[in-house]
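First up is the structure itself, then whatever we jot down about it.
For this view, one protein chain was removed and the others were kept in their places.
After this line comes chain A, so read on.
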Amino acid sequence: MSDIADGFATAARLVVSLDPELIEITLRSLHVTLSATAVASVIGLPLGAWLAITRFPGRRYVIALLNALMGLPPVVVGLIVYIMLSRSGPFGVLGLLFTPTAMIIAQVIIITPLVASVAHQAMRELWADYHDLLISLHASRRQRIATLVWDGRRTLLTAQLAGFGRGIGEVGAIMIVGGNIDNATRVLTSAISLETGRGEFALALALGFILIGLAVVVNLCIHVLSRTEQGSRW
């Protein structure tokens, strides 16, 4: 128990003193995961909507595959991205390995299926509501997707938050492709992993509490900004 108490105390001290190193890795965590969530949203939200309104052979298998990809093991994704970006890999010339960009790429791959799948569920319900009206009004496919995404934006927020949640706590992939390099690619999760390995449990715990707090604060901010709880059924 004393470890946990020490962890709280250390966390409080780090936060109150605005420890520069803590701020740096926290901002990097946010930068990597928010960027990955943004890219995943741009791909995943329209993809989810498209899957909801389009009928084609094998559609059910695509959806099943998408759902399966939600459980993609981050370590494996990290490994594959590592191989792609390593000197001898196809994208080696870009020199991206061990940079935040590499971490963002890996997280986009991990998050996108989750965002698309949750979006698909939400869009399917909305499409069932809107189907007759949009057919009657002869909306084009692009207009249908735009309408569903716009009108379903509050439920789509849930998809984005789920993606953010998966990304911010993820360590397997970013550790491999980022390398946990001090001042370059170290983020909250990889720092926790490092401190635990070194036996610095209080510091590791402190970072852990800050990570949880960060996830809660980001969720709350987005809820408040988007007024999810207002307007009843929207």
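Details
Methods note: a residue touches a chain if its C-beta (ideal position, glycine included) is under 8 Å from a C-beta of that chain, and two chains touch if they have at least 3 such contacts; residues count from 1.
We take it that contacts and distances are computed from a predicted model.
UniProt records the chain missing from this view under the protein name "ABC transporter domain-containing protein", selected from "ABC transporter domain-containing protein", "Xanthine dehydrogenase YagS FAD-binding subunit", "Transketolase" or "ATPase". Considering the full assembly, A:Leu133 is the residue among A:Leu133, A:Ala184 or A:Leu220 that touches the omitted chain. If you put the hidden chain back, the residue from A:Thr54, A:Gln143 or A:Ser226 that touches it is A:Gln143. Per the touch definition above, the residue from A:Glu24, A:Asp151 or A:Glu200 contacting the chain not shown is A:Asp151. As for the chain not pictured, it touches chain A at residues 126, 129-130, 132-133, 135-139, 143, 147, 151-152, 231-234.
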